[in-house]
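For subunit A:
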Amino acid sequence: MKGDHHMILRVIAKCLIPLIVIYAFYVQFHGEVSAGGAFQAGVVLAVALILNALVFGLTATMRAVPPWFTRSLSAVGVMIYAGVGVWAMLKGGHYLEYQALFGEGPGGHDGQHAGIIIIEVGVLFAVSGALTTIFYALAGRVAEIRDEDW
Partner candidate 1 sequence: MTPEFLIAAALVLPLIIAAGIAALGKFPNLREGVTIVGSFALFAVVVQLTMMVSAGQRPELFIGEAVPGLAFAFRLEPLGALFAVVASGLWIVNSFYSIGYMRGNRERNQTRFYICFALAICGAMGVAMSGNLFTLFVFYEVLTLSTYPLVAHKGDAAAQRGARIYLLTLLGTSIGFFLTAVMWTWALAGQRLDFVDGGLLAGVAMSPVVASALLLLFVFGLGKAALMPFHFWLPNAMVAPTPVSALLHAVAVVKAGVFAVMKISVYIFGVDLMNATPSADFLIIVACVTIVLASLIAMTKDNLKARLAYSTIAQLAYVTLGALLATQAGMMGGSLQIAAHAAGKITLFMCAGAIYVATGLTNVSDMKGLGRKMPIVFIAFFVASLSIIGIPPLAGAWPKYELMQGAVDGGADWVLAVLIISSLLNIAYLLPIPILALMPLPGTKPPKEFKRPGGAPALTVAAPAFTAALCVLLFFMITPISNFLAPAFEAPGTLIEAELP
Partner candidate 2 sequence: MTDAVLGGTGTALINILLLAILFVVAIAIARLRSLFAIVMLSGVYSLVSAAWYILVDAVDVGFTEAAVGAGMSTAVLLAAMLLTARTAKPEKPFSRIGPFIVCAAAGIMLLYATIDLPPLGDPASPANSGVGLTYLQVNWYDTGVPNVVTSVLASYRGFDTLGETAVVFTAGLAVVLLLGFGERSLADTLRRAPKSGTRPGTVHKDGDGT
């Protein structure tokens, strides 16, 4: 490699990536009120990571967020989501009946809020984990992409 001729790219990316992550979390937690939700947040989060990988190299990214972690994250996400359903069931409700989480009567909203937030976390985990895993698997097949290849 002859010098770093991606300087501008790197600097801008360095500024952008934290913003993207923050935006992801905004989308995630503001989903109750406005457009967006965990799916979109998960994608945005994964995109942040992918941007990181494209600009700073796959190896560095993989070292920061290892593949086993993303893979497990996705599985854990599914388990969180499905687990909320089981939790409701253990509380005597139907599957995924958030109302039953805290044993509220109709009109009580704590269970709904808690349930929705937890499952959204599950979705976030599952989506960002799975998408990053997919990217890792695809990009990891070839050695680092050189400039001439683009």
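The candidates came about this way: all candidates are chains of the complex that A comes from, given by their letters.
Here are a few things to note about the model shown:
As a convention for this text, contacts are C-beta pairs under 8 Å (C-beta built on N, C-alpha and C of every residue); 3 or more make two chains touch, one makes a residue touch a chain; residues count from 1.
Keep in mind that this is a model prediction, so the values were computed, not measured.
Only one of 1 or 2 makes contact with subunit A in this complex, and that is candidate 2. Only residues 31-37, 39-40, 43-44, 46-47, 50, 54, 58-59, 62-63, 66-69, 71-72, 74-75, 77-78, 81-82, 85, 95-96, 98, 106-107, 109, 112-113, 115-116, 119-120, 122-123, 126-127, 129-131, 133-145, 149 of subunit A touch candidate 2 when the two sit together in their complex.
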